[in-house]
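So, subunit A:
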Amino acid sequence: MSPYVVVAAVVVVGLLLFVAAMGARRLLAPSAPTRAKLTTYESGVDPVGQGWAQTQVRYFVYAFLYVIFAVDAVYLFPWALVVRSSDLGAASLVEIGVFIGVLLVGLVHAARRGLLRWV
Partner candidate 1 sequence: MSEPTKPQPANPASSNARPARRSSGGAVPGILKGLATTARTLARPTHTAEYPDVSPHLPPRSRGVIALLEENCTSCMLCARECPDWCIYIDSHKETIPATTPGGRDRQRNVLDRFAIDFSLCMYCGICIEVCPFDALHWSPEFEYSELDIRDLLHEKDRLGQWMPTVPPPPALDEHAAEPAEVAAVNKPPRTARTPTARPARPTRVTPAPEGEA
Partner candidate 2 sequence: MTGADALEVVVRAVAVLAAFLVLPLLVGQTEHKVMAHMQGRLGPMYAGGFHGWAQLVADGVKFVQKEDITPAAADKGVFRFAPAVALVPYLVAMAVIPLSPDVVAADAPAGAVFVLAVTAVGILGTLMAGWASANKYSLLGAMRAAAQLLSYELPMVLAVASVCLAAGTLSLTGIAHAWSPWWLLWQLPGAVVFLVSAVAELQRPPFDMPVADSEIVFGAYTEYTGLRFAFFLLSEYAGIVVMSLLFTVLYLGGWQGPLSDQLGWLWTVLKGFCIAVVVIWLRVAWPRLREDQLQRLAWLVLVPLALAQLALTGVWVVLTA
């Protein structure tokens, strides 16, 4: 039996936990909504505009870096399985070294152009 059957069961159990907890809340918790209660919280002041605000695009640079490096890092896991084999071990070390080395150029590039500095 695959272990993932248990994982699927755990997901179901987790969702059931959420549903059951919300059911318990529905039974036990009071509900008396008022206009003021349902207003967006802005430190006690009446909310200004809508929920959206222009955010720093700077965050996006880190997201790019992560995505690129994450797809890079997932290849490390297959590597872990072959690195001990006699025929592929040394070769794979070089291969992965080149692979990561090339990407590191990207990180160094980003660092040198000051993209990692938070101005």
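Candidate entries met the following condition: all candidates are chains of the complex that A comes from, given by their letters.
Heads up, the rule we're going with is that a contact is a pair of C-beta atoms (placed from the backbone, for glycine too) under 8 Å apart; a residue touches a chain by one contact, two chains touch by 3 or more; residues count from 1.
Computed from a prediction, not measured in an experiment: that's the story for all the values here.
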Looking at 1 or 2, the one that touches subunit A within this complex is 2
Residue set of subunit A touching candidate 2 in the complex reads 1, 3-7, 9-15, 17-18, 21-22, 24-25, 28-33, 35, 37-43, 47, 50-53, 55-56, 59, 62-63, 65-66, 69-70, 73-74, 76-77, 79-81, 83-86, 89-90, 93, 96-97, 100, 104, 107, 111, 116-118
